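Here the complex is missing one protein chain, while the rest keep their positions.
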Amino acid sequence: MTFSPQLEERFAKMLACYPEGRKRSAVVPMLIYAQDETGAVTEELIAEVAKRCEVAPLQVDEVVGYYSMLHRKPLGKYHVQICTNISCMLVGGEELYEHAKKKLGIGHKGVTADGQFSLEEVECMGACSWAPAVEINYDFHHFVTPEKLNQLIDALKKAH
Amino acid sequence: MPTKLYNEPSPLETRVVSKRFGLENSHTLDTYLANDGYKAFRKAREMTPEKIVDEVKASALRGRGGAGFPTGLKWSFVPRTSPKPKYIVINADESEPGTCKDRLLMEYDPHQMIEGILIAGLAIDSHKGYLYIRGEYRYLIEHMDRAIAEAYAKGYLGKNIAGTGFDFDLYTHSGAGAYECGEETALLDSLEGKRGIPRMKPPFPAVAGAWASPTLLNNVETFSAIPPIIRDGGAAFAALGTPKNGGTRLVCISGHVNKPGVYELPLGYPMLKAIYDVAGGIPGGKKLKAVVPGGSSCPLLKADECDIPMDYDTLAKVGSMLGSGGMVVLDETTDMVKFALRIMRFYAHESCGWCIPCREGTTWLRKILQRFVDGGGRKEDVPLLGELSKNMLGRTFCALGDAAAMPTISIVDKFPEDFEKRLPAANSQLVVV
Partner (left out) sequence: MAETVKLTINGSPIEAEKGTLLIEAARANGIEIPSFCYYEGLTLQAACRMCLVEVEKTPKLQVGCTLPVAEGMVVHTESQVVREARKGTLEFLLTNHPLDCPVCDKGGECELQDMAFRYGAGESRFTERKVHVDEQQWSPVVYFDAPRCILCYRCVRVCNEGMGVNALGVSNRGAISEIVPNRHDYLECDECGACIDICPVGALTSGIYRYQTRPWEMNHVGTVCTHCADGCRTTLGVRNEKIIRGNNRDRSGINGEFLCIKGRYGFDFTEHPERLQSPMLRIKDAGGLDSFEPVSWSKALEVVAGNFAKVKARGGRFGVIGSNHTTNEENYFLQKFARQALGTKNIDHHRSGDLLTFFDALSDRANVLATVEDLYNAKALLVVGSDLSQQHPLLANQIRANVRHHSAHVYAVTTGPVREDHQAAASVRVQRGGELAGIESLREKLKAETDLTIVFGDAIQGESLRKLIVFGDSLLIPVKYVCLVDYSNSRGAFDMGLIPREGGMSREQMLASGDLDVLWVVGANPLKSAPLASQKAFVVVQDLFLTETAKRGDVILPAASAYEKSGTVTNVCGEVQKLKAAIKVMGAKSDLEIFGLIAKEMGSDVVRALGIWSPDKVFEEIRKTVHGYDVSVPLIATGGAAPTMPLNGRVPALPGTVASAGDTLFTSGTLSRYSKILNSVMEAPGELYAGKESASGS
């Protein structure tokens, strides 16, 4: 199994930066980076990471279920993550999330039929002082109102 | 990379670690060097490791991640000599609800943190560091990769740093979404490629940490405070705060305030002043109901308990914690039961599952609180919430169990009326069976 040249380069650096005989350390970073390219943590990816990090597939599998950002099923092209934890909740995070559900027509961890969007209610993402906070893929958005969310989503829809 | 800040700074701040925030290209090495960058490192290079640690001790700097352990003391636990290489691990897992400061330090002043890491390397004789960044902060991982590459290119990382003969390698390492990985031993397991399960202590990470080797683990802000401490002296830093609670810290004010933001305030700054003067008070002139002093793991304070200076020891004395600096302000409209539920949902979701009281306790408490919010609360649930929380407190493998129990106990004890209000009318007279 091969990845894009940039990713292969990153993996090569990764495997070299840990102490001798400690390739296992690369498992989690490899999975989360590779996931972006493969769409999800597939059986094939697990076997590949296990091979490259010199561990048993079971040891990679154990890790996949533990970390929230690793997913076995593909998400939408744009994964909309909305925080409803305490700081965001106090300034409308929950309402924003409910709004997003209606706007996209899907629920928590749902994917739109065209595969463009997925939605997740997430825990604190580290933007508490600029709440309500939304992360779309890896991009942060602050002070998000329902209107602003509409704009963000519509812009992404149009860009397609 | 925008240097536009996410919130307006406040004139009331005392900017030490955040002094370069807002400067044009503050994140570049050139800007850093032009603004006192690497003065501390050169000074430290001429000091003995013991002297460096003494200076950090003199600063009364305490861990800015949440536990508030005296940093100089922690550094002194790393054995002087070791047959195994020693590592430095930087905790940039920042996941404590209410906390958003380490993000800024990496975004606006990455080289300050790097310099702090290098000074730590000098202090404990370590030449390799790993920057563990939470997976959601992908843009910051890339940002740090660029800053690190810049440092290497200009001779400020790698071999013979700044011509001083000191070598150090620094790498970034991505997390993948797990709050428990902010706990230092769970972070180490995650760094080793495993599930983020905390470890038994002893052995402490200082003796056997990453890959069974002596490891120094500190928060981003803690490392960022090191260059100012070495450059201007520990005593000067200490003097900014209160006795045994030295220096300043980044306070993340959020919730029901007019000017939420991250502000650098000296230790001992009055809490009410922070809320009303720095953060502009509560919108709509509403009354203050409660404050989460330092992240969701802390017991909450009622409005009438908030007239206190914010430092580690005072907060501990009033039965709470200074924690991670995530101060969340709640006004009179806040439904404390919903608040308690959201907190417990968080801990139940993030519990690693290793030990019985946390794993089962957080889930049970969440279910009771959910039932309460959904209208099915019973009078006997209220003391039950308190009892179950106390059954978790002090009994769990790591502090997450305490972190779930403490705010819950504080809410149940201090805001019984909120629970009363949610009881269906018929139930409110029920006698506990």
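Read from first to last, the chains carry the letters A and B; within each, the first residue is number 1.
One rule holds in what follows: contacts are C-beta pairs under 8 Å (C-beta built on N, C-alpha and C of every residue); 3 or more make two chains touch, one makes a residue touch a chain.
Computed from a predicted model, the values in this text were never measured in an experiment.
Of B:Glu192, B:Asp232, B:Asp277 or B:Asp413, it is B:Glu192 that touches the chain left out of the display. Between the chain not shown and the residues B:Pro79, B:Pro283 or B:Gly394, the one that touches is B:Gly394. Of the listed residues B:Ala348, B:Val382, B:Ile409 or B:Leu423, the one in contact with the hidden chain in the full complex is B:Ala348. From the options B:Leu5, B:Ala303 or B:Leu384, the residue with contact to the unseen chain in the full assembly is B:Leu384. In the full complex, chain A touches the hidden chain at residues 21-22, 24, 53-59, 61-62, 64-66, 68.
Against the chain not shown here, chain B presents residues 178, 180, 192-193, 195, 200, 211, 348-357, 359-364, 367-368, 371, 384, 388, 391, 394-397.
Here, only the chains that are shown with their structure count from here on.
With each centre defined as the average position of its C-alpha atoms, the distance from chain A to chain B rounds to 23 Å. Touching chain A in their complex are the following residues of chain B: 6-7, 85, 94-100, 102-103, 134-139, 169, 171, 173-179, 190-196, 211, 213, 252-256, 260-262, 292, 296, 326, 328, 330, 334, 338-339, 342-343, 346, 349-350, 352. Interface of chain A with chain B (complex): residues 17, 19, 22, 24-29, 31-33, 53, 55, 59, 62-63, 66-70, 81, 84-87, 89-91, 123-131, 135, 138-140, 142.
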